[in-house]
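The complex appears here without one of its protein chains, the remainder shown in place.
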Amino acid sequence: MNDPFVFTLLLPLVGTMLVAAFGSTSHVGARITALIVSLVTLLFASRVTLAWLGGHPYEIDVPWFSNAAIDIRFNLGLDGLSVWMFALSALLTVTAILVSWEAIKDRAALFYSMLLLLETGMLGCFAARDIILFYVFFEFTLIPLFFLIGIWGSEERRYAAIKFFLYTLAGSMLTFLGLLAIVLWVYDQTGREQMTFSIAKLVAALGEHPLPLNLQLTLFVALFAGFAIKVPLFPLHTWLPLAHVQAPTAGSVILAGILLKIGTYGFLRFSLPMLPDATVTAMPCVLVLSGAGIIYGALVALAQGDMKRLIAYSSVSHLGYCMLGIFALNKLGMQGGALQMINHGLSTGGLFAVIGMVYERYHTRQIADLGGLARRTPMLAVCMLLFTFSSIGLPGLNGFAGEFLILTGMFQRAWSDAPAIYQATWMTIAVAGVFGVVLGAWYMLWLVERVFFGPLKEPGGHAPAPAAHGHGSHDHHGHAAAAHDDHSAIHDLNFREAVALVPLVVFMFWIGLVPQTFLAPMAPELDKVEAIVAKAYAKHDWKSVAKTEDELNHRDAEDAEKKTEMKIVNVVDQLPERGGE
Amino acid sequence: MLEVQLLYNYLVIGALLFGIGLVGLLSRRNMLIMFLAAEMMLQGVSLSLVAFGRFHNDWGGTTLVILILTVAACEAAILLALVQCLFHRTGNLDIAVWHDLRDANQPKFIDQEVPGDDAAKPEWPTLTPAGIEPEVDADEALEHRIHV
Amino acid sequence: MFETKSLMVLIPALPLAAAIIVGLLGRRWLKEYSHVPVVLALAGSCVFSLLLLKDISNREPDAKQVGVEVTHTLWTWAAIPAAGVTTPQIKATPNFQIDITLRADPLTCMMLPMVTFIATLVAIYAMGYMHGDPGYWRFYAYVGLFVFSMTMLVSVSNFALLYVFWEAVGVCSYLLIGFWFEKPEAAAAGKKAFLVNRVGDFGFAFGLFLIWVSFGTLNFHDAGDVQGVLGQTLLANPARYAEIITGSVALAIPLLLMVGACGKSAQFPLHVWLPDAMEGPTPVSALIHAATMVTAGVYMVTRCSPLFMLDPRAQLVVACIGGFTALLAGLIALTQTDLKRVLAYSTVSQLGYMFLALGTGSLAGIVAGMFHLFTHAFFKALLFLGAGSVMHGMHHIIDMRRFSGLRRVMPWTCLTFLIGSLALAGIVPLAGFWSKDQVLAAVHDRAHDGGPFVYLYYSAVLTAFLTAFYTARAFFMTFMGPLVVPHEVGDHAHESPPAMVFPLVVLAICSIFVGITFDHSLGDFIVRTPSLACTLVAGEHGLEHHFHWDIAAISTVVAVLGIAIAAYFYLGDRRQINALTRIMQGVRLYGLSNRKFFFDEIYHVLFVLPLKGLAALSYLIDRWLVDGLVNLCGWIPRAVGAVLRNIQTGVVQFYALAMVLGLALLIGTLLVWKVG
Partner (left out) sequence: MSAAALLATTLITPQWPYALAALLFAAGMWLLLPRGAARGRRLGAGVCLAGLALLTLLVHCGMVVACGEESCDVKWLPALSTSLGLGEDFVFLTLAAVTVASAIASVTFRKPVYCAIWFALCLMGVAGLFLYQGAQFLGVATIVVYAGAILVTILFVLMLATPEGHAYYDRLSWEAPLSSVLAGVLVGLLTITTASALTTPPTGDKPAAPAWLAAKTTDAYHAERSKNILNDNHLAGIGRELFSKHLIAVEVAGTLLLVALVGAVAIAQSIGPTASATKRDS
């Protein structure tokens, strides 16, 4: 009965070996096999997704390391939080393989097997329902990407790969400790019978035996370290531009499209429902960081001369929106944040793909080297424009749906439900969020203007890229040189590239026009999380946080505090289940 | 002697042997002497084991010492083969010659200056010169092997 | 024949379908026939719009209803039910539900035929104007898309969707301004338009958020038990507004909405994009940047007039912005030498007029504003198309100093342009006269009470004078005087093809008659819009139709005076005008006007440069400070390692020593801990 689900998870892994078996004999064979495997995986993933949407979820639940004392299970299944990311992972892998089609010829078999391995990791990560399993897949995604960047990247690939790897690993180690601590707490509180690692059971158990606030805060910081680096939340983002710039196109697509979302997914899956009180306590800080990240990422993007770096910084800005939405801690914001995860995957994945195509043609990522490409490659320009519009949140495309919900949610939080001391700050953050949309339009349209509009300008005359150019492009040097000599070799979007981009465009429109299709399945799961957090929010003693301000400020502020306090007393009285705590 | 006194004495001697062997192992540079020192540490342990075995009325100590003897024999065989092998490579028994475990790019271990031989010159018997002074044989003048 | 609801769907659907067809097939297959689907679709839309208009105008409001409205929900865009937990601290959040709902009411039905009619004419015109352009199919695809967005903009019944199509028309505008993207100015102008609009949308978005948190819905109409912002329930009882929004919010909402309107309708201080937008093809300028899209702001303010009614200060701000913009743009237009720029500033100025009328806050003012919007659409489209015809003849040279006396080679263009100019200048009995008269009358009514409106009235009259002057100036410089054509043209100067002349003639006829025909009927029709009808409920007496002789006289005098002065300067000897120019240059007024009051430069210094500087600074901070800290974290272990690796000597005895040391420490610690 579970066949499609098992296939979805196993196929990429089998494909990894199949493709790797080509060795250095045939890059054509390798890429065709990889494509077929990824397509079949996509087919099965769609089947699984559709089945889930149709109310017949698949689930794998096999004891893995399970005995009387400990219960680690090989438990995989989809729910509202993960279903779309699961499907998107399968989709973007196909895109990634298609965009690497011509670009990767050196050690192609290894490359494609790494991509498929990465797909296994991503699918598993989103489907995992067991903490250990999640963590295994979470770390598992690092390794293939490390090699993808380190072997097939650009000039500084080694540095980038190592920085990316170490930075994210350092964070996720802490995350793992935090998760284990949660498991141990639950084990301790539930009579020390069997140590469960099931996420759902843990959440339920934590509902009954909540962690004390101090411990929650510690654990929140531990989890935060891993997830926020992964997101990446300002100011923990510096690995991202480097990794993006140096990664091969496929790596960038997957990295931006899926891997960053594991961070936000982690927040939604673990931090919020398991540590609600700490979430609420940390909320002002995280909101400030998100708001700062939005503006900061946009500003830095504005100063870039390298296309990929620009998009990378725009990711920092966009992921700031995701975090803003999630940490607005209300339904609108969280749904928007969850939707924005998909949106960013589609639009930024697409942008990286398009830029990869430009790079494949001209072997430069420098904006200054290019101009007026819309004349030479009109369809590519159209795609670029579409992804740009999506990225800057143009209504009718997906970006708008997400950002609108996020900002509405944030605004609602700041305006209606904020404690008095934070109202001004949160309003400022909401304003910053909206201002980020303006800046976003500026840097993206400026990029399009400089690269695709204006008089035609192509890099020419100078020698092909230097020898330190990376293994991946040995084969192209000849091709590149030819291209430099005669730009008539530059062709517009070909069929393969169109096939790679069209699904993204279709989904962009779909989400933009009927976001409800995507929101509705997510709602039940998000609502549960929201309910947990909302209780904590209501219970939270906002005064203690503001004590220092309280001392500084004059009596008005104190009066306001007193009112808040009285409100809180009411709140505590009225809470039905957890009122006594 | 009381049993407990016996135990205590043996333990102290075992500790002493162990300690002395340790000094030898750590500070001597001749591989063979190091080996001897290591064996000495084993002896110290063996003594303690036997003493404990007796004190607790248990054969375990004795058994273990027998096994130690076996292992020591194997060890000696292998070690001597290795030492022979190493000696053939470098022409001496200095353990400090073999220090390849270090980190790459590290400076090599530089030995301190070899101090002058305090044995100084060999002292030839001073006899009343009789007849022609014997010609000094170059080989005989060498100081080698006057001490083995 | 058609049901109302299907008409409502068909009107936007046809242009969208045409746009998709042309977009997909145009490049490969349709090519020079790309106009066919679009023109047909637009014409169809126009017909359906008229049918809808007829349908709506035949309806009478129910007893329960305020005004006439029909809504039609297509599908749900997003629905997020309210949070389950409500506590005193967390207010009960309303359900967040946004449906794709179309509405038809008199205001919509006024806009729809106008938009589709002018769009059809422009599409026909572009058959000639854009002929042979490599992007012919692209142009029609964009136009189709634009008309879809514009018709949706005026048909939707929800603030979120209003915002959606608000931006959608902005994108079409962006695409069409940058149509000739190879021209750097065009690409830059497109981006500028988009960005300035985004700044406006910034405010608009906040207006939306405030509306959402105040009303708990973004719908115009009532749906289920949700009371729409402009729904029947609230409109029937305007006092409820005061309960829902109070104090500064009542001021903030209209002002924020006004920021959005300023962006879209090119009002001060966000007017800078419109003149640059003239880089687009001229039919686009006529359609988007004169007749339709730029009036979206006016439409929106009219639509939301119940919100603007809440606080007189908001009305005053709207009026001041309008009046000031009108005057400012009029002054700038005086010295522009680019024919399209003159018209662009004229558009800005006329839009200012409309806002001035809306800002009076009276029903008559609102109706006057909408009426002016209506007439302006025709004659300004006409003028732009005329200018396009000139460009077509002059090989895309548009500098008025380089040609003159074109009446001889382009008689039809000359005639229709003249009609348009007179209409714009407000000469009896052309369209502009009637609407401008209503505007001035509305402002005059408010000026009775004294206060700022007195000054606004005078400035409006001055603007009328300026309008007449620069319009006449443009006409005289272009069409009168000796025949001069740029040398690039040689002796190929010619009248435009029939496809271009036909729309000119149609629009010219319209420009003559729409004013006098709809002087009263338009107002009577649109006051049945629920948002406007509510003022009647609130007790304001209905529209009074009486002709303001005094104002008509003043405006006519002023207009004739303007034309006469222009004629004096530009028809006769050029020496006077040169002398005048020199004097003005001497007191630095000419430059001020010619250089558009240095708005672009000021904005560049005030906003663009600081932001770019901040961006560069952020990048430096990112590279050296943020990343530097990260690298420092990486450097510390490396430094420690560099020190510690020195003890990895490779000498076995050293390691053994270390082991023993560790052992000794361990045992010692244990001993001290356990025993001592």
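A, B and C are the chain letters, set down in written order, and residue numbers restart from 1 in every chain.
Simple rule for what comes next: contacts are C-beta pairs under 8 Å (C-beta built on N, C-alpha and C of every residue); 3 or more make two chains touch, one makes a residue touch a chain.
What you are looking at is a predicted structure, and each value in this text was computed from that prediction instead of being measured.
Participant: Of the chains that are displayed, which are in contact with the missing one across the whole complex?
Facilitator: Output: missing chain touches B, C.
Participant: If the hidden chain were put back, which of C:A242, C:L606, C:L620 or C:L663 would touch it?
Facilitator: Of the listed residues, the one touching the omitted chain is C:L663.
Participant: Please give every residue of subunit C in contact with the chain that is not shown.
Facilitator: Per the touch rule, subunit C residues meeting the hidden chain are 651, 653-654, 657, 660-661, 663-664, 667-668, 671, 675-676.
Participant: Just the residue numbers, please: which parts of subunit B touch the chain that's not shown?
Facilitator: These residues of subunit B touch the chain that is not shown: 1-6, 8-13, 15-24, 26-30, 32-33, 35-37, 39-40, 43, 46-47, 50-51, 53-59, 62-63, 65-67, 69-78, 80-85, 87-96, 111-112, 114-115, 117-119, 142-145, 147-148.
In this text, only the chains that are shown with their structure count from here on.
Participant: Subunit B to subunit C: how many Å between their CA centres?
Facilitator: 97
Participant: Between subunit A and subunit B, what is the gap in Å from one C-alpha centre to the other?
Facilitator: About 64 Å separates the centre of subunit A from that of subunit B.
Participant: Would you mind writing out the residues of subunit A in touch with subunit C in their complex?
Facilitator: 163, 166-167, 235, 237-239, 296, 299-304, 330-332, 335, 372, 374-375, 378, 389, 394-396, 400-401, 404-405, 407-408, 411-412, 415-417, 419, 430-431, 434-435, 437-439, 441-442, 445-446, 449, 452-456, 513-516, 519-520, 523, 527, 530-531, 534-535, 537-538, 567-568, 570-571, 574-575
Participant: Provide the residue numbers of subunit B that touch subunit C in the complex, in ascending order.
Facilitator: Contact set of subunit B toward subunit C: 22, 25-27, 29, 34, 95-96, 98-103, 106, 109.
Participant: For subunit C, which residues count as touching subunit B in their complex?
Facilitator: Listed in rising order, the residues are 645-646, 648-653, 655-657, 660.
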